[in-house]
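All protein chains of the complex are present and in place, except for one that has been dropped.
Let's turn to subunit A:
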Amino acid sequence: MSSYLSNNWDTILTALRQHIWLALVPVVLGFVIALPIGYLGVRFPRLYHPLVNVCGVLYSIPSLALFVFLPVLLGTKILSPLNIVVALTIYTVALLSRTVADGLRSVDPLVVESATAMGYRRLRRLVDVQLPVALPVILAGLRVATVANISLVSVGALIGVGGLGQLFTRGFQLFYLEPIIVGIVLSVALAGIADLTIVLIQRWITPWTRFQGRTA
């Protein structure tokens, strides 16, 4: 094992770096795109149910199918990492649009009403009041999206795109156990660390949630 590690250190690090990159860029992109979409689902209540349905359908497309068909749609090369990024961004948008909408809908209407009555305009009210109060729900969705993306990147290896999944495919091709173990351990660790990081960020930026559900 240690000789595998020392001989392949650079490959492993490259795969890890690529994995992080391929998983997290779609989280960021997806979140940025999901924000306005989720907001529209709340601003125009009639759009909420169609939104939920479309998101559900998108999310249920098998990842391998998406990875294979995107090059046809986008005109990208089959081995291009762009396919993975686009596919995972679609999943993230599907997941987070609904999360953002649900988060905004979870805000007590009296809180929104009093913000309006105090003289908030729509955009500032969204940024200063509705989004912060919706954060616990939104961040919970962000955790799911991040962990899901980290595991989905591994699937990309099946079509020959990098990341830790490469280590699995190489191991299987060579009937060689070490890279498979290293790949599994690293991707699980990566998911765990990413999840924990979001939890810590959540504690830090939503200190008030600790007191909710109990009265003074």
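The definition used in the following text is that a contact is a pair of C-beta atoms (placed from the backbone, for glycine too) under 8 Å apart; a residue touches a chain by one contact, two chains touch by 3 or more; residues count from 1.
Assume contacts and distances are computed from a predicted model.
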Protein name as given in UniProt for the chain not displayed, "Coenzyme F420-reducing hydrogenase gamma subunit", "ABC-type quaternary amine transporter", "FeS cluster assembly protein SufD" or "Ferredoxin--NADP reductase": "ABC-type quaternary amine transporter"
Identified contact with the non-displayed chain, of A:Asn7, A:Asn53 or A:Ser114: A:Ser114
Hidden partner chain, touching residue among A:Leu66, A:Val129 or A:Val155: A:Val129
Residues of subunit A (touch criterion as defined above) contacting the omitted chain: 108, 110-111, 113-121, 129, 132-133, 135, 206-208, 211-216
